[in-house]
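Please find one structure pasted underneath; my questions will follow.
Yeah, one chain of the complex is gone here, protein chain that is, but the others are all in their spots.
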Amino acid sequence: MLQKGVFDVEKIRQDFPILQRKVMGGKPLVYLDNAATTQKPLSVINAISDYYTNYNSNIHRAVHQMAEEATIAYEETRKKIAKFINAKSTDEIIFTRNTTEAINLVAYSWGRANVKKDDRVVITEIEHHSNIVPWQILTQEKGAKLEYVGVGDDGYLKMHEYRNYLDSNKVKLVSVSQMSNVLGTITPVNEIIRSSHEKGIPVLIDGAQSVPHMPVDVQKLDCDFMAFSAHKMLGPTGVGVLYVKRDILEKMPPFMGGGDMIKEVHKYETRYNDLPYKFEGGTPNIADVIGFSAAIDYLDNLGMDRVREHEIDITKYALDRISGVKGVTVYGPANAKDRGGVVSFNIGDIHPHDLATIMNDHGIAIRSGHHCAQVLMERLDVAATSRASFYIYNTKQEVDKFIEALDEARRLFKI
Amino acid sequence: MLQKGVFDVEKIRQDFPILQRKVMGGKPLVYLDNAATTQKPLSVINAISDYYTNYNSNIHRAVHQMAEEATIAYEETRKKIAKFINAKSTDEIIFTRNTTEAINLVAYSWGRANVKKDDRVVITEIEHHSNIVPWQILTQEKGAKLEYVGVGDDGYLKMHEYRNYLDSNKVKLVSVSQMSNVLGTITPVNEIIRSSHEKGIPVLIDGAQSVPHMPVDVQKLDCDFMAFSAHKMLGPTGVGVLYVKRDILEKMPPFMGGGDMIKEVHKYETRYNDLPYKFEGGTPNIADVIGFSAAIDYLDNLGMDRVREHEIDITKYALDRISGVKGVTVYGPANAKDRGGVVSFNIGDIHPHDLATIMNDHGIAIRSGHHCAQVLMERLDVAATSRASFYIYNTKQEVDKFIEALDEARRLFKI
Amino acid sequence: MSDDIYREIILDHYRNPRNKGKMAEADVSIHDSNPLCGDEIDIHLKVDGDKIKDIKFEGRGCAISQASASMLTEMVMNKPLTSVKDLTKDDILENIGLMNLGPARIKCALLSLKVLKLGMVKYYADRDPDSAKKLQEDSRTL
Partner (left out) sequence: MSDDIYREIILDHYRNPRNKGKMAEADVSIHDSNPLCGDEIDIHLKVDGDKIKDIKFEGRGCAISQASASMLTEMVMNKPLTSVKDLTKDDILENIGLMNLGPARIKCALLSLKVLKLGMVKYYADRDPDSAKKLQEDSRTL
């Protein structure tokens, strides 16, 4: 079964108009930059066009027909997302621009109200800058301390360091990625959340890489905050989601002040709106939230279990093949079951930027650089890595092309 | 000439697919809710589809061909906007989600660094909640004071109150809308900016209603901050702009921490990126920024002078006609030259929400409520108003239909 | 459609609201507003044993919200709390004869019920925390 793939990738590819594209003067596009952003199926593109063509209107505050239609479509998306991650209530789903804004919202609103001098915020060495810089800013402002759980050479978190931090009894928040965008490591969030909660410490899960690629259930996880981005899961750019458990959300002060997030504004005082609107100031990104709805439908239809299975399958194949290439160092867990569909590596003294340029000549889009994870780069003692990352429409033949291009790079650089 | 209209509205209407739509079981759509959000020409819808169909990619941090194409298109939009409002440099143009986020960015970054206990922030009674609530939050946090310049019964700002505040020598910031979204009042921003600057006080202009509807030149105005939203000027939802004079921007601390806004991240310190990227954390709303580019082209092509002329023309006509309807009270300046294309009113004891429902029966979309301006509602001593607002595609025949529907409402309510 | 909504009886309750005004020594008073349109309703209750002995409302807003509030007060006056507790969205819409409102206008029609439920949350808070909790949940769906 796994031989033939867990679902019909050729059929899926037909839903993605961009995959018909030729690049670099006629080469078929091989898109292996999915951890940065994924491509969009026609249904998502059409949902956005349909909105602008048929019922574009500002929402929530008007009674005309199009405003109603737009409001319903916008709020239906919220319901769909609540269901997708199994939130208890739609009130716990806040739309942001992206994962980055979602985490900043927590840092500004919850963080400034709860983190005090000498408190600790615990993150890890594998975090994306979006889950580092907001905490640097917060802890510096408050005179609190930022602590990093290390990562071993094998790509796994050093859980004893984490437990030591907890034992200090000074930790106010743990914020950790469920899947590394560089190493692919799937982190033991169940254990992290359970042991943090034993100490009464809330946990934020950066789900930017996990929610698009595997089944995620916030109630089962019991996480307190979860952040992710639509554009990394077939959806449009400009939409992110912040999930917050209701009892925490109810106590959070507002973040952005403005229209839509208020109930009553008087000159010197304001009553804020009900959840979740209190946290959505100003005209939202209506069209793209509605577009995101179609993306969720697409993934639901495939089934997240099968998405995960497909990625294990192709990642395993890629790891097998790349390990046969001379001069290659691969980062992250060796076992494909412990990692997402992300393969970061270096080859000889070829800088990743140069490698990406050579790949591009072959129509292959990979990413190179620090992947917004410079703390991890310092830990790995490299300036940068190359990264190939997969999604539902990638095939083993594409992996083969990628390996061929690696050989070509070796030829050019005489390695 | 003005008789026939300043440009060919029938031709313009053909560029807007939604205007072909029928609502409420077959009635042609009469869209008079443009101050809330405008409709989008086909060129904007196509620019977004084209991006997703042909070169969707994350930007700034990759070397493959699509990433380059996307980066160029994104940055070209920045240039176009800089030119549209005549900013000195593209570095002064920051993309946000909307006007609301733009103003919050200033309140969080500039405001928290500069506003101290007992300082004053001066706004006006005509402000939108987006230009009130961020300053309430800031001044409450800092123990500073928020002051309101009043508005007269004639719809004009009480400039002597403004001058009195300036004379107190405690003002740290003036933040004022260039055009009221309720009264239509065009405020004397030239005078406000000049006299504030004499005291060394920076001025933020809320351009959410002005930039879409008249020529705006930030260098001529000499304003320090300017905020506006793409969705109110033919562009997509999810994109706003904050303009900040470079010498001020250079001193502002970052707002959202995360990817793209950094140069180097180390465990305990970070070097922020060059302007304007320092203020754009996380994956931006790439597709919609690119869509906005097509909107700017459309407006440039018409010419903002002519857009303004058309609106004066149609507003004058609407004011003339509505003043003949029994029981109507119109708010704001009597002279169409002193106001934007916004007509707020009440009629008898018909609540605006009820009026909007009746209008909707006729296929007419107007807005009703407090228009996110409750301070102004309190000043006018009304719970709400109805509002018809115009844009480039509205015709005098549509105004006629609107007046007919008003008569129908009077019949139903026996006024 | 508007002809169906703005019938004689709605306009009558809008222009001549029943049980409108302040109340001296209310057992519970509660206020809420509809963020969509700014409509406001205050409800004051006098409770006698297990019965609503008196109810008054104050408010401003559209014909639908005000007429609905007026009709609600008539509906629950002198009724046992237990029956009022279970009032649903549909009960209200049937009572005012507006089963086909769109989602925006439904909020107007249901605002007074929401405020009444919130008032009972307050009333039950110490007396019967379970009912209070259930009513709180209920009010969120309105």
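Annotations
In this document, chain identifiers A, B and C correspond to the written order of the chains, with residue numbering beginning at 1 in each.
What we mean here is this: a residue touches a chain if its C-beta (ideal position, glycine included) is under 8 Å from a C-beta of that chain, and two chains touch if they have at least 3 such contacts.
Predicted model, so just to flag it, every value in this text is computed and none were measured.
Within the full complex, the chain left out of the display contacts the shown chains A, B. Set against the missing chain, the residues B:8, B:118 or B:264 yield one that touches it, B:264. Within the whole complex, the absent chain has one touching residue among A:79, A:316 or A:351, and that is A:351.
Contact with the chain that does not appear here is found for just one residue of A:40, A:172, A:278 or A:370, A:370. Of B:68, B:141, B:297 or B:378, it is B:68 that touches the chain left out of the display.
The chain omitted from view is touched by exactly one of B:49, B:130, B:196 or B:273, namely B:273.
Contact between chain B and the unshown chain involves residues 60-63, 65, 67-68, 71-72, 91, 260, 262-264, 271, 273-274, 277. The chain not displayed touches chain A at residues 24, 349-354, 357-358, 361, 368-370, 374, 377, 383-384, 408, 412-414.
Convention: only the chains that are shown with their structure count from here on.
In this assembly, the C-alpha centroid of chain A lies 44 Å from the C-alpha centroid of chain C. Chain B and chain C have centres, each the mean of its CA atoms, that are 37 Å apart. Separating the CA-averaged centres of chain A and chain B is a span of 31 Å. Residues of chain A found to touch two or more other chains are 61-63, 65, 67, 260, 262, 264. Across the assembly, chain C contributes residues 36-38, 105 that each touch 2 or more other chains.
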